[in-house]
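A single protein chain has been omitted; all remaining protein chains appear in their positions.
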Amino acid sequence: MSKQTMMKKREQEKRRKFGMLIDLDRCTGCGSCMVACMSENNIPFRKDETDKLTSINWIRVFKLSNHKPFPETEICFLPMPCMHCQGKETGHTPCVSVCPVTATDYDSSTGIVSQIYSRCFGCRYCMVACPYHSRSFNWSDAVWPEGMEKMLNPQVSPRMRGVVEKCSFCYHRYQEARDKAHFEGRRNIAEEAYQTACTESCPAGAITFGDLNNPGHRIHQMVQPDLENGGRPKQKNVFRLLERLGTNPAVYYSSTRTWVRNMGDNRLLQENRQHTAAGSNLQDRRA
Amino acid sequence: MDTTSGTGRLNHCSPRRFYLQLLPVFVLLTWGIYAMIRVWALGLNQTHMNNVYGFALWIWADLAIIALGGGAFFTGLLRYILGKKELTAIINFAVLVGVICYGSAMLILALDVGQPLRFWFIYWHANVHSMLTEVAFCLTVYFVILNIEFLPVLLENPKLRRIPFLKHLGHNTHAIMGLFAGIGVFLSFFHQGSLGGMTGVLYGRPFAYREGVLIWPWTFFLYTWSAAAAGPCFTLLTMKLTELVSGRKLVPDRVVDLLARIAGWMILSYTVAKTIDTVYWAGTTTVAAGFSWTRFYSENALFHGYWILVLEIIVCGLVPGLILVSEKGRIKKGLLFLSVVLVVVGICINRWTLVMQTVAMPVLPFEKWSLYLPSWQEVATTLIPLCSGIILVALSYRYLVLFPEENQLN
Amino acid sequence: MDRNFSPPGKHRIKNHYVSPFLAFLTGFSLLFLFGWIGFPELLYEKQPQPIAFNHKLHTKLADRGCESCHAFRSDGSFTGVPGIENCAPCHSTVENGRSDEVRLIQDFIEKREDIPWLVYARQPDSVFFSHAAHVKSGDLVCETCHGNIGESTTPLIYEKNILTGYSRQIWGQNMVLAAGTSFFAEVRSISAREMKMDDCVDCHETHELSGGSVQTNKQGCFICHK
Partner (left out) sequence: MKLNRRGFISLGLGATAGLTLSPLPYKLLDDISIWTQNWPWVPVPRDGQVSFVNSVCTLCPGGCPITVRKVDERVISVSNRKETIDSASGVCPLGLSGPQLLYTPTRVMSPMLRSVNGFQPISWEKAISILVSRLETLREGGKPDKLAALAGSNLGTGPALMNRFLGAFGSSGFFHMPSADDAWEAVTWKLTGRGFVPGYDLERATTVLSFGCAIVEGWGSPLRSMHARSLWKETGTTLVQVEPRLSNTAAAADRWIACNPGAEADLALGMCRVLLERYPVCRDRLGAAVTNPDEFSSHLYHHYSLEQVAAMTGLTGSMIESLAVDFAASKHPLAICGKDEGRSPIASREVFATLMLNILVGRINRPGGLYCIERKSDSRLSANFLHAPEKVFAAAAETSEPSIELLLVAGANPCYSQSNPRKTVEAIRKIPFVVSFASHWNETAMNSNLVLPVHSHLEGTTDFPVYSGLKQPKLGLSKPVSKRLFNSRYMGDVLIETASRLGDAMAPFFPWGSYETYLKQSLGDRWQELNEKTVVDLPQPKIRSIPMMNTSAFHSLPTRLTGSRQEYPLTLIAKVSMRLNNNADASSPFMMKTVEESVLRKNRGFVDINPDTADEQNLSEADSVMLETPHGQATVSVHLDAGTAPGLLVMARGLGHGADDEYSGGKGTNVNELLGEMTDPLTGYNIAWGARAVLKKV
């Protein structure tokens, strides 16, 4: 391939910004995304995993409640991978900007925040910087029981003790897809050629993954990102977590329930009163 | 005995007695070193840190120690650059305290990283956008400078003076000490600041985040300022303790008074600045993030309550400040040293909240506060600076001339 | 002569000391030389390849050159070092009873075991290297990185760095120089011959494959890392 075409290819690549939309009305909290992620990304497991604060998870499912008494109670499950924030100004992601050794980095050609285990030296500044707690630290050496190391995925490098890890949007699948494209002399990568493990595994079809910059991709229509304003969603009922901090996540959520959307960000007391008032109109569907 | 120490001191206890007195400290130190080895060998699972408490006791200790070590650069500034000659009586000691603090700080940093063998990445693969990089660089360079500053004091030791090379070295370094002090001040300004910057730039953490000028958040300047205030206080405090232990007067009152007065003005002005910062932060910065500042102090009031603000700003800021700037206050030595202690405590609390509360408090509305209790390994290792500090001061006091005017005073 | 007879006491009486300068020089030269000569000897462990493979011979016989054995899979991934199944068809029986051939057949082909080749260009596990990107899209020939290994008749002794486990040299040092003749490339090609990330970076930069990362103005880390 000549230099010009390579340049063209890169230009066209630069425009990519991968993102995720999770439909909270569809999510049932089954946990498939978590398991699929573990088995795809060689995430270690310990004999006792009940201490969630030292447990390594690339995607966690939170259980939200409207805190009303029985039987007005409502719950909603919220899966949370790494938000792959674009940051205040592009690339100034909370974690990326603080890493002293560029072990984590924002790639403006994919919008993905990378984490390199062989570079990370475990200062955990990025974990402190991340308001979503999306990052986990390898407090101990991972141990796979006799024989189980056979199921490790060669496309993802197992981590050593003392480094930070997090969701990579299954970037290795993008590498895989690009490999194939290179081999076949193509440049474009089809939407279905690069899907994350959690997206693929969700039985409820609650997760949509794709290129936010590509009008052809479903997520673009479902979110309608305002790319001038860090990709703020224009679509009704679509929101992002902690929008006010200006982290500009690439992970979007949607729900028709007001109280759920309110859970997505912090509000001052007076604001809360208004919103809960607005939220209550949804309670009548309860017997 | 006298010959062993060249300090011209007459009543000098026997080495046996000297080291016996230090024995408990050595024991404690050994415990710390044992813990240190465990951490390096077995990894950070030896601590009680977790994915929420990425920073904990150690980072706090670092921030506090470096702030307290600030006495070296600030006294240096006053002595060599603003030419306050009388401070010669305490500058050596200030530098020693600095060396100890910075040495310990670097040791703790080396403990705190998950991959100690990759420590040099921070220099070689430095990301200039990171405050931590700035800290690492300034810290290292300044540590070297401090050692150079301390060298002449070391070379005062008559045994070493016998070697002409070292003798000349000593003299020449003395001559250019001003230059080093200058560089030291410059570096300190930055790394003390960057330490404040470390939490100040975290725009994902409304409790810690501050606006500022250029790349520097307000905490950047507040940290330098508070270090300049607390450093001298800590120097005075340790000096006082040495006096108590040795039972000898080491520094003339006028020097103490001078240093205390300056420190007083610093802490007072700092308190004002800190108050302005807090008010602005509470009224503007946090509101933009959707937090009413009361949330930070009411949701987990027992551990992170309003009491912190009162204690930090009024009890440990305003009060000692007023005492130290007033002639009457300084006359009463008891009162003077009480306020010195308060300032030191205040700075430690300030660093504690900015590290601990920042991570303890959830940012997502549906997450909970989390609390943390350090493991014995963390505590033990954090005691290393204290122990090594005591030992080094004792040794230096015995074998070196820390207080030039000591003999006139006794 | 008379030294031998002279009583040992003598020396102790007129004990002249080593001059500091001489001492300095001794210390200096000792460790300087150790660092440059002795240390590498200790660091690298020479290991022979399991079988004295003759590339030249095979490339002559093979119809599709390197790709006959080092091929792409249909999904665009690269097989790299061929498994034993590539050898079996031709080496079914012992033809010239050379020890290597016998070993090949008895120890590996008959046991269906892959030959534990020592790979000079082995990449760290954290690296994702796309042959497709370099060979297909980038139009690079194998020699650019692997040098003239194809013409070798006997394999180069594998010098294993006992700390890192990697080969001391990528065949023929081409790896570094492939990055284009920047000054540092030249220097590295002489001094450190072990492959480093900088070698990749240099090459990518000379081909203006930059952008991506806001932090480094280079490509994003995930271009080559997994």
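To keep things simple, chains are lettered A, B and C as they appear, and every chain counts its residues starting from 1.
We take it that a residue touches a chain if its C-beta (ideal position, glycine included) is under 8 Å from a C-beta of that chain, and two chains touch if they have at least 3 such contacts.
Here the structure is a predicted model, which is why all the values come from computation and not from measurement.
Listed by label, the shown chains that the missing chain touches in the whole complex are A, B, C. Across B:His48, B:Arg118, B:His191 or B:His304, the residue that sits in touch with the chain not pictured is B:Arg118. Here the missing chain is touched by one residue of B:Cys13, B:Ile163 or B:Ile215, and it is B:Ile163. In the full complex, subunit A makes contact with the omitted chain through residues 25-26, 28-32, 34-36, 38-40, 42, 45, 47-50, 52, 55, 57, 61, 63, 65, 67-71, 73-77, 117-118, 141-142, 144-154, 158-161, 191-192, 195, 197, 200-206, 218, 285-287. In the full complex, subunit C touches the hidden chain at residues 15-21, 23-36, 39, 43, 73, 75, 77, 79-80, 124-126, 161, 163-166, 191-192. Listed by residue number, the positions of subunit B touching the unshown chain are 115, 117-118, 120-121, 163.
The definition used in the following text is that only the chains that are shown with their structure count from here on.
Counting C-beta pairs in contact, the pair that comes out ahead of the other among A-C and A-B is A-B. Centroid distances built from C-alpha atoms place C farthest away from subunit B.
The set of subunit C residues that touch two or more partner chains comprises 215. For subunit A, the set of residues that touch two or more other chains comprises 102, 119.
Subunit A contributes residues 1, 3, 6-7, 9-10, 14, 90-92, 96, 102, 105-110, 112, 114, 116-119, 155-158, 168, 171-172, 174-176, 178-185 to its touches with subunit C in the complex.
Of all residues in subunit C, only 72, 75-77, 124-126, 128, 130, 132-133, 136-139, 207-209, 211-216, 219-223, 225-226 touch subunit A in the complex they form.
Within the complex, the subunit A residues that touch subunit B are 51, 53-55, 62, 64, 78, 88, 94, 97-102, 119-125, 127-133, 135-141, 160-164, 241-242, 244-247, 262-269, 271.
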